[in-house]
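Here the complex is missing one protein chain, while the rest keep their positions.
We call the chains A and B, going by the order they appear; numbering starts again at 1 in every chain.
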Amino acid sequence: MDESAVAQTYRLTEDQGLLREAVRVLADERVAPRAAEIDRTAEFPEDLRQLLAAQDILALPFPEEYGGLGGDLLTVCLAVEQLSRACATTGLILAAHELGALPIVLAGNAEQRTRWIPRLASGEWLICFALTEAEAGSDVAAARTRAIRDGDAYRITGSKRFITHGSVADLVTVFAVTDPEAPRHRRLSCFVLEVPAPGFSVTRLEHKMGLRGSPTAELAFDDVRVPAANRIGEEGDGFGIAMRTFERSRPAIAAQAVGIAQGALEAATAYAANRRQFGQRIGDLQMVSAMLADMDAATESARQVLYKACAEIEAGSADAGRWSAMCKLVAGDAAMRVTTDAVQVLGGYGYIDDFPVERMMRDAKITQIYEGTQQIQRLVIARALLGKGS
Amino acid sequence: MGGLWVVAEPGPDHGLARISTEIATLARDLGARGEHEVVGIVVAAEPAEPAAELARYLPRVLAIQDPAADERAWAAVAAAHLAALAEGDSPDLVLTGAGPDGRDVAGALSALRGLGVLTNATSVAWDGDESGAGGPSVEMSVFGGKLLTSSGFTGGRGIVTVRPNVVTAAAAAAPGKVEQHASRATPLPAVRVVDRVSEAGAAAPIEEAKIIVAGGRGVGGPDGFDLVGALAQVLGGAVGATRAAVDSGWIPYSQQIGQTGKIVKPELYLALGISGAIQHKVGMQTAGTIVAVNRDADAPIAEFADLLVVGDLFEVGNALLEQLRSRSG
Partner (left out) sequence: MRIVVLVKPVPDPASAGERLGPDGRLDRAAAPAVVNGNDEYALEAALKLSAAAGDGSEVTLLSMAPASAPETLRKALAMGATRGVLVTDPALAGSDALSTSRVLAAALRTLEFDLVLAGVDTSDGVGGTVAAAVAAHLRLPYLSYAARIEPDEAAGTVRVRRISPTGYDLLEAPMPALISCTQALGEPRYPSLKGIMGARSKEIANRSLADLGLDPATVGGAVAATALRETRMPPPRAATEVVRGAPADGAARIAELLATRRLI
């Protein structure tokens, strides 16, 4: 780590403050009442997706020149955090949409950006990020889905697993091997597929522990034709594009985790302030007070690391990878800890679905797994510390 | 013309609004203490009937006939006549109701004559001694019932709008006299009444009801309001609702109680399936007796109700209906 580098600091602008407040109000009034039902029915909340689109929330991550709001990383994270406080599935709509679109925003050419971004920004189209495969999770470079050049197109064959929004997206950002003989990090290329398309199908939807309203799909590509004009960057750029994407998408997941933790903290605090046992409210019993305090500290710590990470990444810090990994590591663990403690504070009531904390605990777990497991994040940080490239 | 004026508001079928009988009673009592002149003023296309009714409560009633009072929005027509009357001798106190018509005429008259307005009075007395020299002392409940204030007019005279149910209407010992009054008022800009439409489900102004049975989100649907209506009927009261019930389309907005609906002060408020959130609370928390039925013992209404029955509102409600019917039956 270069100690002489100027350290970035974040400062919420007036616009960011207003944006955060507006999303918070929307989350409280329109999203929160739907959260339990979304979890219970495991149905994708199309109504809330429309709401996010109508309120320009899905436009946040996109450049203004293409109809977006030009929100920086912190701005997008503020929105994801507020939505996730009420419903993690809904927060993920924005986060996953950003994730799928980042390759276009970061590495797409002018024609591609003009073709796709306006309708992504308006929310008319949803986009998903299809990298993970059954045999290539943490080991991204081991992907086997193949893209074979055929004239002015590619033919893609293979399958992807655990793809968020895979069944509801209109665009699929898919990574496939264009050169099996190339070094590991040059084997993949990145394509954007417009679906429906012949040969493309959703073969499976997972039944998950949490985030149950978010469709997680297995996608099959059976000789699917993609125009060469839909390839992002050059052949072999895929791995690099994915890594650059993660740098900016991991904070959004950290934001989701912070939001989940905050929601759980608020639910537990409200309960502890009202529930009476042994002649007093349980929040005043020291063991419960201590838990609440630790939950608050953990949530706030995660939030501050996240906001700071956003400032560093946005500034193009050489340490961006470390910050990205660190904020996701801290926030994911915080979310799991805070939601588990929240269930504990509510005791028996925490275990039943009359109260939201059991759902929040189930939702929190995935933040330690996707977008790079906590173990991967630790690798990234350790390598940065020890001065090696990844 | 000085004295205490009671502005009569139009009621159903070209009659007299109930609130005007209450305000007349209040004015008569006020006038009696300290011997002030009290006069009722009726502005209507056909003032004879409402004037005669008002004369049961007041010693003197001026009947001003103006066809415009029926053909046009009433308050502006009435305010113009009142302003002309006030030109000669400013009244010491003008009393109107605190409902839509009363507010409208109070506002217009306030501008035309430069009179201050005190609104939503829950009581009116004389400040200091009863000579009235100190002007009226008007009590109001503000901030949704959190605070009671007493206010007056810096110049000793003004307009007061009075809440329903503050006073029980009581006829005078002997009816008063009705005088026709030919008024030469400069009219305010005309607003034509094109049509008066009756809608199913509309009911008497809920602010006037002494008993209100109200349903909230817990009622679950328009059919659930049958129970609310049945209880209201057996108790001789009106049906009210929370914002949630109105927004869901189960009951018209005219029955909505709360911050963006009506403010009510009935003797009894029976709340079924109502959580008692602040937006609703400010509309009803000054009711004499508040009884709530709710499945949730921790609902906010538990903090300010007199009685909370924890249970299913349909089970409790139907049991109550049965018991009330067998009492009166």
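Here, contacts are C-beta pairs under 8 Å (C-beta built on N, C-alpha and C of every residue); 3 or more make two chains touch, one makes a residue touch a chain.
Since this is a predicted model, take the numbers as computed values, not measurements.
Counted over the whole complex, the shown chains touched by the missing one are A, B.
Looking at B:124, B:263 or B:284, the residue that reaches the missing chain in the full complex is B:263. If you put the hidden chain back, the residue from B:129, B:226 or B:315 that touches it is B:315.
Between the chain not shown and the residues B:25, B:161 or B:242, the one that touches is B:161. Residues 12, 73, 75-76, 79, 98, 100, 103-112, 114-120, 127, 137, 141-155, 158, 161, 188-199, 202-205, 211, 235, 253-254, 256, 259-261, 263, 267-268, 270, 278-279, 282, 286, 288-291, 293, 297, 302-312, 315-320, 322-324, 327-328 of subunit B touch the missing chain (whole complex, contact as defined above). Residue positions on subunit A in contact with the hidden chain: 14-15, 18-19, 22-23, 25-26, 30, 54-57, 59-60, 69, in rising order.
Simple rule for what comes next: only the chains that are shown with their structure count from here on.
Once the centre of each chain is set as its mean CA position, subunit A and subunit B turn out to be 55 Å apart.
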